[in-house]
Each structure stands twice: as C-alpha cells, then as structure tokens.
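Input: a single structure, listed below in structure tokens.
What you see is the complex with one protein chain gone and the rest in place.
Letters are used for the chains, namely A and B, taken in the order the chains are written, and counting of residues starts over at 1 for each.
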Amino acid sequence: MQKIEAVIQPSKLDAVKDALLEVGIEGMTILEARGHGRQKGHTEFYRGREYTVDLLPKIKLEMVVPDELVEKAVQAIVSSARTGKIGDGKIFLSKIDEAIRIRNDERGASAL
Amino acid sequence: MQKIEAVIQPSKLDAVKDALLEVGIEGMTILEARGHGRQKGHTEFYRGREYTVDLLPKIKLEMVVPDELVEKAVQAIVSSARTGKIGDGKIFLSKIDEAIRIRNDERGASAL
Partner (left out) sequence: MQKIEAVIQPSKLDAVKDALLEVGIEGMTILEARGHGRQKGHTEFYRGREYTVDLLPKIKLEMVVPDELVEKAVQAIVSSARTGKIGDGKIFLSKIDEAIRIRNDERGASAL
C-alpha cells in the first residue's frame, strides 16, 4: 500500500476526483491548505483575488491505494490537474504499512 | 516510532481522544477534512445536514507513538470510533524516522 499526497489548484478538485474514480479510486481525504512555492513575485488568481507566491490557497488530497494502482492514480492526477502553468502542484508517494477499516477491523489492501 | 493517521466521524472526536488518553497517548494533531468514500448514493448526516458520499465532513487525527503503543492505540481508536455503520473511518500506519521536540531539541521516542 502506498500513500499518494497531491497538492493541487482548488479549481481542479472536481476534475481530479472524477479522473481518480475512473481508475477505480474512491476513498480519499481532502484538506484545505495554503501553499508556498517557488517563483517569488509570481502571482496566482483564486476567486478573483490575487495571491503572491506566499500562502496560495491549495487543496491537498490524500489517498492510500494498493501498489498496483499507484501509477494509474498518478497519471489520473497529473492529466486532470495540469494546466501547464506554474503552480499546478506536486505529488508525493510514500509507504503505508497497514490500513484498518474501523467498522469491521478489516486490515490490509482489502480495507482500502 | 510510527505515525497513526485516523479519519473518523466528527461526532466521535471526544470519545476517541478520551480512549487514547486512557492508553497513555496525549500528543496528537487534529485536522478538519472532508472525505470521499465508497457507497455512492449513500448519505450521512452531520449537524442536521445531509451529505452524499461526496465530501463528507471528517476529522483527521495524526499521532506519532512509540512502537509498543501502536496496537493499543489502534484498539482504542477502533473501539471508541465505531458505530457499526458505513462511514466509520480508516486508520493508516506508517514509519517515522525521527521526532524532535522544538523546546529542547530532545530527539527520538522520548520527544513524543
């Protein structure tokens, strides 16, 4: 199992969720975040407001997926979140050792 | 040291915190999140409002604990967060390589 963390533009959340559903990924957790990127002086717009590189509104997605779905998920995120402009976001992958479904104590990949 | 990430129903936060305190876990970080689960079409209620499977309000708990407390913590979370209904949540375990207490530079499990 791996954890995929993706920081994306808020306007792309629906497209990314749909793209993930198409590759079979349903379970995910969504957090509101602010981002600090490179490109000082650069500005991004969000809901009509202009933000400098500092503390841009971002959405952070977290999903734990079985190993065989990782690359499909990454492709789904990249292709749905990309605009080609700076600020499109980042994806990070890391290892998860165990997953537990609280309702029934199910463990491992079948608990995802 | 391991990181325990738990996504739970917001109404269960107090019960889960109490159960964790009882097994000796005090330090934890709490984030407001939204969740996307399985069971499309299913709805959950939160503060009198009905949510479909999409973007349900959830609480995410993060706690780093010494290895010997992991299973006790998981049991405490499962038994205090469970209602038996779908949507009860998930727990994920992963490895933490180092912990540092900012106040005094203490490192390792004694910094938890």
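Descriptive notes on the structure:
In the analysis below, contacts are C-beta pairs under 8 Å (C-beta built on N, C-alpha and C of every residue); 3 or more make two chains touch, one makes a residue touch a chain.
Given the structure is predicted, the values throughout are model-derived calculations rather than measurements.
Which of B:Ala6, B:Ala19, B:Val64 or B:Ile77 touches the hidden chain is settled by the complete complex: it is B:Val64. Touch with the chain omitted from the figure is made, among B:Leu31, B:Leu55, B:Ile86 or B:Ala109, by B:Leu31. One chain of the complex is left out; on chain B, the residues touching it are 3, 17, 26-32, 64, 94-103, 105, 111. For chain A, the residues touching the chain absent from view are 2, 6-8, 31-38, 40, 53-55, 58, 60, 74, 77-78, 81-95.
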